[in-house]
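Only a portion of the chains appears, each positioned as in the full assembly.
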Amino acid sequence: MEMDKRYEAGLQAMEELFSPEVRTGMEGMKKISPDLWEMIVSFGYGDLYSRNTLSHAQREVITLTTLITQGAFDQLRVHLQAALNVGLSKEEIIELIIHCAGYVGFPKAVQAMGIAGGVFKEMEVTR
Amino acid sequence: MEMDKRYEAGLQAMEELFSPEVRTGMEGMKKISPDLWEMIVSFGYGDLYSRNTLSHAQREVITLTTLITQGAFDQLRVHLQAALNVGLSKEEIIELIIHCAGYVGFPKAVQAMGIAGGVFKEMEVTR
Amino acid sequence: MEMDKRYEAGLQAMEELFSPEVRTGMEGMKKISPDLWEMIVSFGYGDLYSRNTLSHAQREVITLTTLITQGAFDQLRVHLQAALNVGLSKEEIIELIIHCAGYVGFPKAVQAMGIAGGVFKEMEVTR
């Protein structure tokens, strides 16, 4: 895939995952490092999220799990929103965090659930 | 759920996930610490894997991801086998590892893929 | 141990460890995920803290160490309070953090000591 196509595929994946507000926030990276921005779009979303075999929802299961495991709670919020946007239910996300408790320990699971509770409230998720 | 029911539910989940050989190996824990063994079965497999909302296949996606992220490669082998046993395809597992590369970095993804390659060969997975 | 007994044992352990204010804060989890709350109480405090062989004070030494090592600083504050509540002295906690410096590196030790300083001040610990 040529660069332009990779970048365009990345932008499209980001549109499917994130709200316009989130994407505008992410674009702040352009000013600090246009090169890292280009890699995020072309590699992160163009090369990875645009691939087949796994759906966006399945990819967000992986993304949420790795963020919780590595304690990357600042990035968790936007990916919780993305997970809901691409069709994961509130119940599935809660279940994912509970499953993680046994694998990463309760401290990280509890912190993740607190953040999820905030996101559910903001997005008025009642599913 | 009473203790006995939790333990029995755990044993049943383990039967669905692991081959008899793997389960026999795991039972070595009984001799070192019967209490930890009891918790693995009752909590790990009884409380977690026996819950609803997520299928065994979805749970193995979470488990594989957290093991790769935390570098727990000794446990990865049996859960790769379990993932195949509960219906994940070779392609989905490879795709999961590729997705992880962007989130945990290439060193852990490369190590995971090497281990997966070995498991696929042993189990003669050609799907 | 039956479920009700595990849950009750957990509540009792939590009463010995945490102030009423802290416990009220923790109960916020009930609204987000009653199931995770149940596991925290029954497994985390009922199955683990209520066991014999190690005292509550010894268990908090383990808990503080693992939280510092994994960088779970959001959970550190309440367990520093719990450690003081179950009889660890300010000097022992400071010593624990200093010992950790050699094993997890100075960045996490320094951050932990800063948080401990704040907790000591709030609780007016002069021991």
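Should a chain be cited, it is by its letter among A, B and C, assigned in written order, with residues numbered from 1 in that chain.
Following the convention adopted for this analysis, a residue touches a chain if its C-beta (ideal position, glycine included) is under 8 Å from a C-beta of that chain, and two chains touch if they have at least 3 such contacts.
Fair warning: this is a prediction, and the values are worked out from it, not measured in the lab.
Visitor: Given 3 placed copies of the single sequence, give me the total number of copies for the whole complex.
Guide: Full complex: 6 copies of the single sequence.
Please note the rule applied: only the chains that are shown with their structure count from here on.
Visitor: Between chain B and chain C, what is the separation of their C-alpha centroids in Å?
Guide: Whole-Å distance between the two chain centres: 29.
Visitor: Between chain A and chain B, what is the gap in Å from one C-alpha centre to the other?
Guide: The computed centroid separation for chain A versus chain B comes out at 23 Å.
Visitor: Mind checking the centre-to-centre distance between chain A and chain C? Centres are C-alpha means, answer in whole Å.
Guide: Taking the average C-alpha coordinate of chain A and of chain C, the gap between them is 30 Å.
Visitor: Of all the residues in chain C, which ones touch at least 2 other chains?
Guide: In chain C, residues 35, 39 touch at least two other chains, as defined above.
Visitor: Within the complex, which stretch of chain B touches chain A?
Guide: So the residues of chain B touching chain A come out as 43-44, 47-48, 51, 53-54, 58-59, 61-63, 65-70, 91-92, 94-96, 98-104.
Visitor: Which residues of chain C touch chain B once you look at their complex with the stated criterion?
Guide: Its residues touching chain B are 1-3, 35, 39, 43, 47, 51.
Visitor: Which part of chain C faces chain A closely enough to touch in the complex?
Guide: 28-29, 31-33, 35-36, 39-40, 44, 66-67, 70-72, 74-75
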